[in-house]
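Note that one protein chain is taken out, while the other chains of the complex remain in position.
After this line comes chain A, so read on.
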Amino acid sequence: MLRYSRSKVIATMAVIVIGLLLAVPSMMSREQREAFQNSLPSWVPSWLVPSRAIVLGLDLQGGSHVLLEVDVPDLLRTQTTQLRDDVRRVLRETRVSPQGGIQLLPRGVQIRVPDAAEREKLLPKLRELAQPIGNAVIGQGGTRDIEVTSTPDGLITMIYTDAGVNEKVRRATEQAIEVIRRRIDVTGTTEPSIQRQGADRILVQVPGLQDPQRLKELLGKTAKLEFRLLAQQGATDVDMLPMKDAGGQKVPVERRVIAEGGDLIDAQPSFDSRTNEPIVNFRFNIRGAQRFGQATTENIGRSLAIVLDNEVVSAPTIQSAITGGSGMISGRFTVQQVNDLSVLLRAGALPAKLTVVEERTVGPGLGQDSIQAGKMATYVATVLVVVFMFMTYGLFGLFANIALLVHVGLIFGLMSVLEATLTLPGIAGIVLTIGTAVDSNVLIYERIREEVHSGRSIVSGIQAGFERAFATIVDSNSTMAIAAVILFFLGSGPVRGFAVVFILGILTTVITAVTLTRMMIAVWYHWARPKALPF
């Protein structure tokens, strides 16, 4: 029957009022929200007051979106070099010298040990280098990151397994996120969002940032700092590394690393008191201080090579033993470079190079214009639809219009609770739902009209109209929902914002167009007792 119990009316109204109240924080600025929260008397529990608000997408508030990818070949290079060093250590410990040294492969190393007895001694030690992957409980049974194989003629191959590579990439990405967070934090950037995306990607979003060049420079540097010695004449284990500001000239540097960036506990920009040149002052941890002290004691008169990202930034001569655990890096830097370098050194090195694979920056002007245009379009669309509905259905059109306004309010309410991101396509979605939300009302009204004109009484026509239109409403909304859900899972950023609005719009339309309208019509019917339909 066209009758509602008082409790049902109250329950529906409560849902709607709460939904609308939830949208209130999004209508305020952050400052207003905080001021309001603070102005509340202390007996009001904080959970009772809606505080969650819609987040504006970068396309509306302006800012930079930078998608970085871990350079996997670079990571593998670092890993295989490290594996080579480990193998070399094992060889030293077991006193085995392989034929022809250690061969580097793209994903591992290879050595030749023809003597079977030596191989027997060596292989278990080499196998120890392979780490189990993932769950430690699985232990022995689980896969390991390195596969060690040996042939009867003495060729031992150590290759990173696919699972091993994936694990390294996963860990490198996690580590990189930490380093990025520290690097960005030091620059004092407000509210950056740093998220992992997929296996090897990191999405950095910085609201308000207009030129991401400095950010990219800050993130693009591995910042791998090493203290080594310049090689002497005739030394064998050397790398040829380019010298900074020397026109591509390369110098021989010993492979042995005395101390590295990880041994630093602090790095500060400063000026050299004698030359007034910008420098970085640093302090070593205990291990670094010891090793650095020992190396400088033994090598007075030789040149130290300070290597940053495989480039020798400076090569000062060791005048005396440096045992105090601190020192400085000079290298004809500018003040900005020194500032950045100390940030990078404090934040630590990236496990691998990061490449920018996607960058989107929106200036604040464009974002503001988009919001203005979006608001305008929303208002105009609302007015057009409201007028049109009223002109067509009169009083019932008015009911539909009230439901429409509540519907838009509820979308904002739900988005606020979910702290969903409103993007420009999202605004387009809201405008679009304004047009489609009344569809349910139209279906119902047209059905009511048909039922009444085919001879039913008004009350039974209204009743039948709602009942018979309902299946169609479900159908017509689920078809839209199919598209929206696929879009949600597929799209990212702005497009996903559109999908969110659309899905929420479909949910709320059922509440407003069906339940709320029906209630309004019921109340009206009992109050007016009409003899004919008002449309």
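The criterion applied here is as follows: a contact is a pair of C-beta atoms (placed from the backbone, for glycine too) under 8 Å apart; a residue touches a chain by one contact, two chains touch by 3 or more; residues count from 1.
As a working rule, contacts and distances are computed from a predicted model.
Colleague: Which choice in "Protein-export membrane protein SecF", "Dihydroorotase", "Peptide ABC transporter substrate-binding protein" or "ClpA/ClpB-like protein" gives the name that UniProt lists for the one chain left out?
Modeller: Its record in UniProt gives the absent chain the protein name "Protein-export membrane protein SecF".
Colleague: Which residue among A:16, A:329 or A:487 touches the omitted chain?
Modeller: A:487
Colleague: Of the residues A:443, A:462 or A:504, which one touches the chain left out of the display?
Modeller: Residue touching the chain left out of view: A:443.
Colleague: Out of A:25, A:207 or A:425, point to the residue that touches the absent chain in the complete complex.
Modeller: A:425
Colleague: In the complete complex, which positions of chain A touch the hidden chain?
Modeller: Its contact residues with the unshown chain are 59, 67, 69, 210-211, 213, 216, 355-363, 365-366, 369-370, 372-374, 376-378, 380-381, 384-385, 388-389, 391-394, 424-425, 427-428, 431-432, 434-436, 438-439, 442-443, 446, 449-450, 453, 455-456, 471-472, 475-476, 478-484, 486-487, 490-491, 494-495, 498-499, 502, 535.
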